[in-house]
Structures are given as structure tokens and as C-alpha cells.
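Removed: one protein chain of the complex. Kept in place: all other protein chains.
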């Protein structure tokens, strides 16, 4: 199993969720993060004091999934989150060794 | 070493912490996340506009631990976080290659 | 590739960012978390009710990077985030199998 | 001299309200209208700004506060330049339609000028606060999507071409006032104009992206409830201040205003409880505004029992209108200005024509009027106000749209007006 | 005629306060009570609502705002129907205990009715704002756990069976007023009843889950401080408005009110600093409320030096009571209504009996009274008010509990009342 972590633009969250649902993904976990990267933030002025906003609000999605779904998930996210502009974000894939569903104690793929 | 990531119901945080302490876990990191899954949110009405709240507030725990503690940790979390109702959450286990304690520079198990 | 996750004191974020920039790290993702560990929080009194604040605000950094940069990154973080006092935090290294840049679809090191 | 003495004394004794010096000034009345002015300004800043600000998404909160603030400033300046004059001075041959220019730059508002029993300066600033809140109410119709510059130009023209004439028609001696229209504190002048203006603006600008499909829940209901409380308190100045005296009329206006607010709020809450299963803070606060808006035109004319009825009606009818416009017509009058203020203002203007009658505990119909004939006048007032407002608002928006893009683009709307228009964020918690 | 002239003029010159016209209305007094009414409403909405709302956890903030709001509306309606009449009209043979029905539906509150030097409409709405805030204060006792429907029914019965009779006893000509009880602005009528009502409710409902073990820190201290500021300002209307005139009594009441608030706040802060090592914003704000509650019954009777002493005592004694009830008795009077308002009200009612004496700079004892005999009256008032409130509150809750579950269940308490009772959330930041 894998964990697929995606950092995307916040306003794309709904689209990404929708296209993940289409390919049968039923669960995921979302967190708010700030991204530093190539994309630059805006400048705010406060009574003559200038602040470059360096962090950009991003959303982080974590999806635990079976190995055979990984490519589909990546594709679904890539398509839905793409705007072609800098700052669209990244997808990271890491190995998931074990998963347990707390309610039932099930483990492995059936716990997803 | 492993990283054990648990997504649980927020009000169970204190119980889980307590039972982890009992088995000797001294450190962990907590974040607020929103979960999408089988559990459904409530419906809010605002002057006739209806919104299905799709995300459910969850808490994400990350615990870095030695391999031999993994089963105990999983058991402690499962027991403490279980309500038997949908949405109790998941536990994910991934591999932790390396750990450093910033204060001392120690690494490996002693850094946990 | 690796993912380097660091839990640090919030007010050290700017220093850490700066020293990561120096060694050529261009992207990272930051989240707010609360840490439980050896460091203890302060006590708050509210009209005679006493509350021990158990969680300490921390910042979590995630940096995806090539294998050959790992040591430098660790060093940069350790130096910049160190105050020598309890609660300076941890660095975790895990394996990153795959990375995709959403904007271009690039994958692997060039996507970082 | 003796005769003179006696005359004065007779006057002193007969004066229904208060003894006042020869120049007519009454310090008690003046005190109350000074206070009322502060209360009505308080309704807009921060009252309405908070009430509205809490209802939008966090990314647009400052844009709403800023719009209320900028309108307050701009209308003040316009009022000084010519607004007061066009609304309240004698328009000569045009007086049916608009006031004159004799008071441009407040020429005659001198330190000693008296208007009734209060200084003219006080009268002019009291009225100014009404002129301020009316365009500010419209902000709710186009919230979260209008460009700031377009908003300023639109509000300026709307104030000049809608507010000023209608204010003159009703309160400045124009044709509706000559006809005997009963509008004590602004059912037509303030609420119908704002309500109609808002929904026309909502239609011209179009719905927000994702209206009724994506989450657009209030970002801070505590802010909205705070604003609601301030509106309630401030409205005492609005309605009881409109007596332009500290007397029994003012007292009764305050009493009925309060009763209608409470009844409107409670009714809305109950209806919501019955229909949707839960009573909500937003519901009770909205019902309160509906109750207040509806009693406004009637507040100086009716008694407590009528107020109970008016508040109750407001709760039911404005609720129904709100749901209808959103769910059926699917018009994104974003903060429901029309169903609450527009419908409320119409309702109240009608009720004023009925409950003014002394058999209903009212102040009594004017001589020669029957309930029927008064109602005809009220309907005329409502129709004229709504029609003029609707048409002129539409034309202004179309005109402004020729020169300035009215609406931010999609990406900006997604990012939120706070950053896009003001390069600021509401919260850094 | 000359004689008549002279008489009138003599009257004009002798009138201690103000010249007024033949019908007795004084525009200055009216202006001030209109203003005071706005100020006292402001105390509840948004003042008290924010003060309380900030103290609870984020998941319950709207429930508190909503309870204050709904109580405001409900009490208003009840006041119109019969409350004003039962509190302030003549109860005939029952007058010792309760008023009559002659003013049901505000029958005699006509446009011209005068009460002292102000319109009766103004008097009745001014008193209404006191009737509103009293049950709203009790919300602090059962916060974060009472069901909304049960809260409404309880508040309604409590208002009818506790507030109205005691208000009549003290201010409506009932037995305590006949005895000469000194309660200028509501030490017994408002603060003791609210304080005792709250702690009884806390006991009957039981402590919140996790009381004193899990974190229940205020979710938004800025909201609480905002509310505190509004309470302070609004209290000027509460106490100085209770002079029912704009004169020296009102001025002195405002002055001593302010002094006691400041002293109470500063004292509480210092005590906290000494005892716990840090002075807190919550502490200073709470001390302010204690100082205000305590001066309330005495505010029209005492001078500035007494106010310093009263504020100082309030700071020390209410602080001690708060810590005692929480740490020793472990009663979850969640927002400390009893130690602050209950104890404060008792303290102030006692002090009124002492510092009214002219040797302490007070307005002077009534003829035939000594400090000793006045104190006996004050103690009688305190005991009677506390006892009646305690017993009747308990019975009401038991009664209501037979028909409606008073408290949400554990899971709902965990989830928070905002979602559970109102399907809303405070913040979407």
C-alpha cells in the first residue's frame, strides 16, 4: 500500500475530491499548510511598513491506497489540480506498511 | 523505527494520550485535520441555503517509535480511540529511517 | 529521494528557512502542530481554575529532497533550530518513492 | 407689556412638550437628537459593517468593512457639498421632485440656525446618518464580487440619483409628502430603496461563483450577532430620533421599535425551528432586522399591539421571501437585502397606513383621510419608490459598466477581495 | 392674572431640577432615559452576550449568544402581555405581593401618558431592559450544557415567578418598598435574583463533564474584554438612568458607579497578582463587573468615598467567593454568576444601608431611620430575595425537568451546543 501526499492550491480541493471520488477513492485526510516554493506571495503595506508574504496557503491531502490504484490517483489529482501556473504543487508517494481501521480493528487493504 | 500516524476523533485525544503514556510513550505530535470518509457531516441551513458539511474535524497524531513498541502503540490507540461508530479513524504505519534530536544532535532510538 | 520532517520551535522558522535557502533548498511545506514531549507548558489560571497547558505550539516542516542533500539539510536545520533548551524538536527522515510536479507532470528529482 | 407677559406665559403653559426660549431651541430635544445621531452612525460603523462582515467568507471580510467605511466617508462629503440642500431645501418650481441649491456647502447651516426646536447643524447631521446607511445596506446585494472602484462610483451615482430625490419626495416637501405619505423613519426612503437597489445590483452583477453549490457559510457568526446587537441599539436612534424631539412620540417610537424587533426575531426563530428542525443564531438575528425594518415607517404612528402584529408579520413574510428568492428564484442577493429590507419596508409602509388609525391604538389619521385613502397613498409611495429605484439603479450600473468593469474576474473572486482589492487579510491568528 | 404670573414664575425659579410644562414632561429627563434605555439594552446585546460568549469554549459560543438573544425577545413579549402590569401597576388587595392586570397589553401606556417627568412609554421600556438582562445573567450558571428548549421554558417561568414578584416588592410598591428597602438600581431585583438563580441552576443541572479536570479556558478573551467594556459603558444607563431624571442624582450615580467599577477591577487585578503571580485580563474584567454589581443598589445613595470603599470590598470579597465556590465547593456555576452578582448584590445592598447616611457623604437616611434600622431592612430584603429566588428556581427546574430533559447528553456536550442545538458553527476562519 502507498500513501499519496498531495500539496495543492486550496481552491482546487473540491475538484480534486470530485475526481478522486470518480475513481472510487472513498477516504482521505486534508490539512491546511503553507508552502514555500517558486511561487511568490503578494506584498502587503501597513502604514508604510512593507511585508512580503512569503508563504502561500496550500492544502495537503493524504490518501492511503492500494498499490494498484496509485497511478490512477496520481492522474486524477494531476488533472484536477492543474492550472498550468506556478505553484500548482507536488505529489509525493511513500510506502505504507500497515493500516488499521480503529472502529473494527481490520487491517490491510480492507481497512482503507 | 516506525512512524505511527493515527487519525482519530478530536474528543478522544485525551484518552489516547493517557493510554500512550501508560505504555511509556513520552512524545508525540498532534495536528488538526479534516477527514473525508464514510462518516457524513451534518447539514447547515443559512437563511434557506443548505450546506452539507462534508469534512469532519479529526486529529492526526504522529508518533515515532522503536519497532518493538509498534504493536503496543497500535493497541493502545485502538482501544482508547474506539467508539464503535463510523468515523473512528485509521492508523497508518510507515518506516522511519532516521531520527535526530535537534537539541543534542543524538540520533536513532535514543533521540525519540 | 527522502522526505525530511522537522518539528521545531515556531520562532525558529525564519532562521531555518534562511539556512535551508543557503544550501539551495527552494521548496518546503509548513504546518502548525502541537507537540507533547519532555518540554512542559505553562499554567493558566482562570478565576481560580488552574489549567496546565500540555501542548506546546510547534511548527512542522516537510522537505522533499534528493538523497545526496539529506545530510546537509539535517545539518542546516539542526544548527538553525538549536537553542539548547528542552523542546527544540526532532528531525525524521523517511523514504520518498516518487514525486510529481502537478504543473508540468515532471517526476523524480527534477520535480523537486 | 402685560399682555406680552401673559402671552408668553400662556405659551409656556400650553406648550405640549417643553418650555423653550424665544429662539425655539430646546436643550432636551437637542440632547436626544445629538445622541440619536451617534446611535445611527453606530448602526453603520461598526454595526452594519460587522453584521454584514461576519456573513461573508473570511477572504472577503475586509472588503465589506471597507465598503461600508468608504461609503460613509463619501456620502458625508457629498452631503456637505450638495446632498443636504438637494434633499431638504426648497426646490422652488422643481420642489415636487428635488430640493434647491441654496444650502450647497451647508451655506445656511450656521452656528445659530435653528430647525424646529434643535440646531440646524444637528438636524443636518442626523439626516446625514440616514443618507449614509442607505447605500451601505446595498453592499449586501453585491458582496464578495464587486470591484472597489466600481462600487464607489456606483454608490456615488446611486446616492445622487436615487436617495436624494426620494428623500426629498418623502421628507423634503416633495410630491409624496404633499400627498400625505406616512413614512416615519424610512420605510420607503431607506429600506425599499436599499432593498430594491440591492437585488437589481445582484441581478446585474450575477451570482457569485458556486452560489448554492459550494460552501458560503458565514465566516464569523459571532461578528454577525455582535453587529445585530448594535443595529438593534442603534435603531432606537433611527426611529425614536425621527420624532426630532424627546417626547411621548419618541418614547412610543422606541417602544414599538423594540417590540417589533423582538417579535420579528422570535417569530423567525420559531418558523425556522418548525421548518428546518433547529433555531439558529443567524435566524434570530435576521428576524430582528426584519422586525426593525418593517416597523420603521410605522414607528411614529402605531401603538404596542400593532407592533406585536407588525413584528410577527415581518418574521413570517420576510422569512418566506428570503427562502423563496434564494431557493426558487436562485438570485444571489448575497446577504438578503431585498427580502429583509425591501419586503420589510413595503410591508411596514402598508401597515403604517392601517395601524395609524386611532381605533388600532395609533396616533390617528390625518384629517380627511380614511384607512382606505391612506392605504392608496401608501401604495403609491411604495410603487413609486420601488419603480424609480429599480429603473435608475439598473441604468446606473449599465452606465458605470461601460467605463469600469463592475466585477472582479474568476481568479480574483476565488482569491478573495481582501487581497485583490486591498492587499490585506482579515486575520493573522 | 398677575398673581398667576407670579406663581408660575416662583415655581419656575424654585423648581429644583428643571422647568417643565404643565403636563409635567421634561425633555431633558426624557432624553436621558431614552438614552439610558439604549445603554441598558446594549448591556445585554451585545455586551453581556460577548462577555459570556468569550468565556465558553468555541463549540458553545453561539449557544450563549443565542440564549441571550432569545431571552431578550421572549421577555419583551412577556413584558408587553403582562409583565409591566404585574410589576408596576397597582395590585389592589394583593399589592404587597404582586401588581394588577390593569396594564396588560400596555393598555394605559398611551402616547400621552406621563410617568413623573417622562412619558410612560419611556418608563416602561426602560424597566423592560432590566427585566431582560436579569434572566440573561443566569445563562452563565448553566452555560455549555442546557438544552435550548428547556432553557426557554425555564427562563419564561423564572421571569414570571421570580423576577416579576420581586420587582414588584421592591420597585412596584410591594412590601419591601413599603418597608423602605434601599435598592437604587437592582441589587436585590437584578443581581441577587440572577446570582442565586444561576447557582441553583448549576446545582440542579450538575457540573459540566470534565469540570476542573479538562481544559475549559475562555475561547476568546478579546470577546470577553469587548463585552466587559460594553457592560461598563452600558451600566451608566443602568445606574444613572435609575434616577429617572437628568439631574444631580443621576450625575452622582454615574460618578460612583464608575469609581466602584474601576476600584473593583483594580483590586481584583492586584489580589490576583499577589495570589497567583500574574494579573490577568479576565481578572480585571471580572473585578469590574463585581464593582459594578456591588455599587448598583447603592449607586443613587452614596458618595465618591463610599464608592472607593465599595469597589475595593467587591474586588476582595467577590474574588474570594469565586475561588471558594470553584475550588472548595466545586460547584460549576460556570461563568461565576453567584460569586460576582449574587455576593456583589448582597454586599451592595448592605452597604447602601450604611453609606446612605449623610455622615458618610450619602443622600441621607429616610426620616425616622437609623443606620441600624435601615440595615435590618436591608438584611430582610436580601434574605427574602435570596430565599424566594432559591426555592422557586429549584421548583421551576424540577417541574420543567418532568416534561423536558434539561441537559444535553454526553455526546452532545462533547460535540458542543452550537452544532447540536443550532446546527451552526461560530467560526469558519
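In this document, chain identifiers A, B, C, D and E correspond to the written order of the chains, with residue numbering beginning at 1 in each.
Definition applied: a contact is a pair of C-beta atoms (placed from the backbone, for glycine too) under 8 Å apart; a residue touches a chain by one contact, two chains touch by 3 or more.
For clarity, every value in this text was computed on a predicted model and none was experimentally measured.
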From E:99, E:119 or E:237, residue that would touch the chain that is not displayed: E:237
Residue among E:246, E:321 or E:384 that touches the chain left out of view: E:246
Selected residue (touches chain absent from view) among E:191, E:258, E:326 or E:422: E:258
Positions on chain D where the hidden chain makes contact: 1-2, 4-5, 8, 19-23, 25-32, 34-35, 37-38, 41-42, 45-47, 49-50, 53, 61-62, 65-66, 69-70, 72-74, 76-77, 80, 105-106, 109-114, 118-122, 124-125, 128, 148, 220, 223, 246, 421-429
Positions on chain E contacted by the hidden chain, ascending: 2, 5-6, 9, 12-19, 26-29, 31-32, 35, 39, 57-58, 217-222, 225-226, 228-230, 232-233, 236-237, 240, 245-252, 254-255, 258-259, 261-263, 265-266, 269, 276-282, 284-285, 288, 303-305, 308, 361, 363, 427, 429
For chain C, the residues touching the chain missing from this view: 11, 14, 42-45
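Quick note on the criterion: only the chains that are shown with their structure count from here on.
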Which listed pair, A-D, B-E or B-D, duplicates the contacts of C-E in over half of its pairs: B-D
Distance-maximising chain from chain B - centres being C-alpha averages: D
Euclidean distance of C-alpha centroids - chain D vs chain E, Å: 32
Separation of mean Cα positions, chain E and chain A [Å, integer]: 53
Inter-centroid spacing, chain D versus chain A (mean Cα positions, whole Å): 47
Residues of chain C touching at least two other chains: 31, 94-95
Residues of chain E engaged with two or more neighbouring chains: 423-425
Each pair of chains that touches, named by its two labels: A-B, A-C, A-D, B-C, B-D, B-E, C-E, D-E
